[in-house]
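Right, subunit A next:
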Amino acid sequence: MSEASGLAAALAGIASLKTAEAPDAKSGCQGLHTVGREAIVEVGRVFREAGYMLEMLTALDMRAAEQAMHVVYQFNRFGAPDRHRVRVVVPAGEAVPSLADLFGSANWYEREAFDMLGVRFDGHPYLVRILTEEGADYHPLLKDFGVAPAAAEEAAGG
Partner candidate 1 sequence: MTPRTFNDIFGNPYLAVLAATTVIMGYLTVNALMIIWMERKVAARMQRRLGPTERGKFGLLQSIYDMGKLIGKELITPTHVNKGLYLAAPVLVFAPVLALCSLIPVSQSWVFHDYDIALVLLLAFSGLAVIGIFSAGWGSNNKYSLMGAVRSVSQTIAYEIPLILSALAVVMMAKELNLYQIVAKQEGLWNIVLQPVAAVIFLISATAETNRAPFDIPEAESELIGGFHTEYSGMRFGLFFFAEYSNMIIACSLATVLFLGGWHGPLLPGILWFFIKVYALIFVMMWFRWTFPRIRFDQLLSFSWLVLTPIAIANLFVTAVVSKLV
Partner candidate 2 sequence: MAELIQIASDEDRDTFYLNMGPQHPSTHGVLRLRLHLKGERILSAEPIIGYSHRAHEKMAENRNYIQFLPNPSRVDYLSGMIYSIGYCQAIEKAIGLEVPERAEYIRVICNELNRISSHLLWFGTFLLDLGGVTPFLYCFDDREKILDLLDLVSGSRLTYCYGRFGGLVNDVTDDFLEGTARFCTAFRERLREYDRLVTQNVIFRNRTIGVGVMRPELAQQFGITGPCLRAMGMARDVRRDEPYGIYDRFEFDIPTRTASDCFDRYLVRIAEMEQSMRIVEQALAKLPDGPIMAKKIPRKIAPAKGEYYFAVESARGHFGMFIVSDGSEIPYRIHLRTPSFANLSTMRTVLPGTLLADTVSILGSIDIVLPEIDR
């Protein structure tokens, strides 16, 4: 328990961090936070020092509603889950500091988020596409990246 309260105290020390009240059990998380993008490295360091791993990192295209991308970090510890989802709201087209120096897994996760949704990460050592082809000029998981209707696909495929 002291570990968790230590973590809470450390998180409380970060100015721009807002923690949501008692998350719903359905969310699968024990803590939901929002943080300014300049503080995300600090947040990452707090979690890393508390022995948490970066379980998941992804981005959400929220440009339609709020002209911004959400980068979602999910930290968890080994054992009984204590999952913290940290959200960073980034205005579309701007970059987020990279966590690649703190977490090895962030390296690929951030590359994936960049590849899929075009979120750039400042200070990433090797921010190139990871899943789609080299030199592509699209980010397929953006909402305005359309899909070809099945019929057109069929015609193209022969």
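Rule of thumb we're sticking to: a residue touches a chain if its C-beta (ideal position, glycine included) is under 8 Å from a C-beta of that chain, and two chains touch if they have at least 3 such contacts; residues count from 1.
If you want to know what made the cut, all candidates are chains of the complex that A comes from, given by their letters.
Note that the coordinates shown come from a computational prediction; the quantities given were computed from them, not determined experimentally.
Note on subunit A: across the options 1 or 2, its touching candidate in this complex is 2.
Residue ranges of subunit A in contact with candidate 2, taken from their complex: 24, 26-29, 48, 51-56, 58, 60-61, 72, 74, 78-81, 83, 85, 100-101, 103-105, 107-108, 116, 125-126, 129-133, 140-141, 143, 145, 147.
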